[in-house]
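Other chains dropped; remaining ones untouched in position.
Labels A and B are assigned to the chains in the order they are written; within every chain, residues are numbered from 1.
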Amino acid sequence: MTQKCKVAIVGSTGYGGVELIRFLYLHPHVEITSVISSSTSGVSIAEGFPHLTGIVDQKLDGIDIVKMAEEVDLVFTATPSGVSTKLVPQLIDAGLKVIDLSGDFRLTDGAEYEAWYKHSPAEDIYLDQAVYGLSEIYGENAAGASFISNPGCYPTATLLGLIPAIKAGLIDHRSIIIDAKSGVSGAGRGASLSFHYPEMNENFKAYKVNKHQHIPEIEQVLSDQAGEPVTVTFTTHLVPMTRGIMSTMYAPLKGEYTDQDFIDVYKQYYENRSFVRIREKGIWPATKEVFASNYCDIGFAVDKRTGRVTIISVIDNIVKGAAGQAIQNLNLMMGWDEQTGLNFLPVYP
Amino acid sequence: MTQKCKVAIVGSTGYGGVELIRFLYLHPHVEITSVISSSTSGVSIAEGFPHLTGIVDQKLDGIDIVKMAEEVDLVFTATPSGVSTKLVPQLIDAGLKVIDLSGDFRLTDGAEYEAWYKHSPAEDIYLDQAVYGLSEIYGENAAGASFISNPGCYPTATLLGLIPAIKAGLIDHRSIIIDAKSGVSGAGRGASLSFHYPEMNENFKAYKVNKHQHIPEIEQVLSDQAGEPVTVTFTTHLVPMTRGIMSTMYAPLKGEYTDQDFIDVYKQYYENRSFVRIREKGIWPATKEVFASNYCDIGFAVDKRTGRVTIISVIDNIVKGAAGQAIQNLNLMMGWDEQTGLNFLPVYP
């Protein structure tokens, strides 16, 4: 690795962007050439994020495609949905590699995107180029790719928790219920009454019930894996904490399987993957056990009484659910070990 | 009401006991004659609970059945499971009215109790006398009763959220999944590593998956209401907050029902009840909206795509889930308005 990969981060003043900086700053093969924010260009990034003072305090640039094309190899777009639809095509056309953290290129069907996101979709020509970067499932597609669409936080926790059981025929994919819970950072850095500290502290809320834009993403991937259309019931809740997602998933068993059957299937499925950890029988992961790390931890509870299994999957929504997986995708894209620059232990307690 | 009802509270140093004191202290028809703790008798209750300093700082008594029989009319037993089995029969035999907040008299079948609670059950002769005090459902049984078994916190939130839909035939009771979340006070006041602040803060955990002792209580009542055996999948989680329970419940629709159908059925079902509030379409209750109050708030999300409804029910676990409902039961037992001494607004924020 004689030459470092030069990257720009667009959307550096959001939580996804600043988490990219946390990891990429120490990534041995990457150089952060430019941190970009359309809204606050010209000021030091450390002004809005004092924790970066004296470490990363370069000035925020505005978006300048020509300049990026000259100076960097790859752009991370940690931009809101509706912004990436327009920005990413320009970056691609300028010959830049792109890893997009928005939801704008995850759904292959533009009409589906419009129905759930309430924005106009990107053009099909770009949607078609996007490689869906759920690393443990579609990692081989990432190798050598030049445009990766990074998965959503809820889909990451959910899909990693469901796919091995579906592929192994342990569960019936036609009756899956997903009860998901997220820390508040998932809502981004924009202040609003719902996330105002006194409103959110000591509170537990459901939101967007049956309406969350991650539903079609989950269904698209599950359908691909199951080989037939899959619909799911999916509920999202906010937990009074900053980071972490737990997906609690319910599915009917297709046979008299035990906890150990699930454990064995999942351990084998994720055998060569660094970031998925399977809990032993009777032990379920808690969100704090993956805090600030790229791990996804999964546990099981088979219930003979009801013929169902409960699968519990946790991630840090900003890491494995956003910036961490984006870097994992970069590693896979470039042919580096997937752990490069990501091998930090969870912060505990 | 010329003469006040004299009550003793056994287990005054737990969260259920101290919450009974908070409400009963201002109850117009009640006099707290004795606060009892077997472990710390002799010291002022305000020593362990400084928030009571100068308000309720009477000395804690030990358990003395004869004395209670002479001095009080009714005993609240906020004692741990396994203690009430032995204590309550003595109180009943001594002619005292009892409202028991433990789980020891909720299950009518002693064998079922033993299977889930891992303690020996109470004798059938006492189990048979217990009136199950889910106020909004079995309130008429409470009138004039002398021994009430107060429901569990999870069952209260869950059953109030499910029963009207089952009775009205809106949902199929054979395939119910309940994803429940509780604040940490539900675990009681006993310190342990799991509930140590640095372990529980910024953390979300599942526990006792498929094993929680409230499962048979929920199933017993649902079976009674449905007229046939009902089994449910039930998962419990801990939220990093002190108070509050949310039950998120999933069931298949039995027809093409709308949110409004649910709203109408529930509003009618709870028409004359003070403490159940039904949210309008597209609005779901949050736990903070019932904090420190006796309310149970319920909202709905019908999903045509999957043919299921999601029902969301919240309570304060220490109030409607314990002390508040116990006092509501006292009111019903004595023929007082059910709101007496309970008509406090939720504390917000």
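Note that in this section a residue touches a chain if its C-beta (ideal position, glycine included) is under 8 Å from a C-beta of that chain, and two chains touch if they have at least 3 such contacts.
Everything numeric here is computed off the predicted structure, so don't read it as measured data.
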Q: May I ask how many copies the whole complex comprises, since the file places only 2 of them?
A: 4
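Keep this in mind: only the chains that are shown with their structure count from here on.
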Q | Centroid spacing, where centroids are CA-atom means, of chain A and chain B in whole angstrom | A | 39
Q. So in the complex, which bits of chain A are touching chain B?
A. 177, 179, 181, 183, 198-199, 201-207, 209-210, 231-233, 235, 237, 239-244, 246, 248, 250, 284, 286-288, 291, 299, 301, 303, 305-306, 308, 310, 312, 314, 349
